[in-house]
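Of the protein chains in this complex, all but one are displayed in their positions.
Right, chain A next:
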Amino acid sequence: MESIDVAAQLQAVERGEAAPYISYPPTPWWYAPAIGAWAAAFIGVFTWWRENTALFTSFLVLLIVVEGLFLRWMQQRHGALPMPGRGRPPAEIAVVWRGYFAGVLVVAALVGLVWWLAGLGFAAAAAFVLVTAGLALYEAKYAVAAERVKARLR
C-alpha cells in the first residue's frame, strides 16, 4: 500500500475521466433531424400561445416529456452520458462544448430574428434547418476531438 506508482494512478484517473466522453455508440443518422424537428415543433406550438392556452400548454408539456424520455434513452444506450457542469471533460472535448454552447446562442438569436422579421412558420422552419445542420456539424467536430483524446491517451 505504501509503495505507489503515482504516475500510473494519475494516468488511470485521466483515462477514467475521459472514458464517458470518448467511449460512446455511433450516433444514429436520424439524431440531428429528429432534434431539429423537435426544435421546430417547440417553436411551432407558439401558434396557439394566445389563441388556445390549453392546446399550447398540452403540447409544450408533451414536448418536454418527449425530451425527458429521449435523454433517458440516450443515457441507457450510452451507459455513461457526460453532463455539462459535472466532472472535467478532456481539453479537446471542452473546446467543442464551448463551441456548441456558443452555437446554441447564435441559433436562438437567428431563429428569434426570423420570427420577428417573417413570422412563426418561418421561424420554425429556420429552427429545423439551423438545429439539424448545427448538430450535424457538432457531431462531426466531437468525433474528431474524441479521436484526438483517444490517440493522446493510448
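FYI, contacts are C-beta pairs under 8 Å (C-beta built on N, C-alpha and C of every residue); 3 or more make two chains touch, one makes a residue touch a chain; residues count from 1.
Quick note on the criterion: contacts and distances are computed from a predicted model.
Between the listed names "Phosphate-binding protein", "Ger(X)C family spore germination protein", "Transcriptional regulator" or "Amino acid ABC transporter permease", the UniProt record for the complex's undisplayed chain reads "Transcriptional regulator". From the options A:Y21, A:F42 or A:F128, the residue with contact to the chain not on display is A:Y21. Of the candidate positions A:A7, A:A54, A:L105 or A:A151, contact with the unshown chain belongs to A:A7.
Think of the hidden chain as still there; on chain A it touches residues 1-2, 4, 6-10, 12-21, 23, 75-76, 78-83, 86-89.
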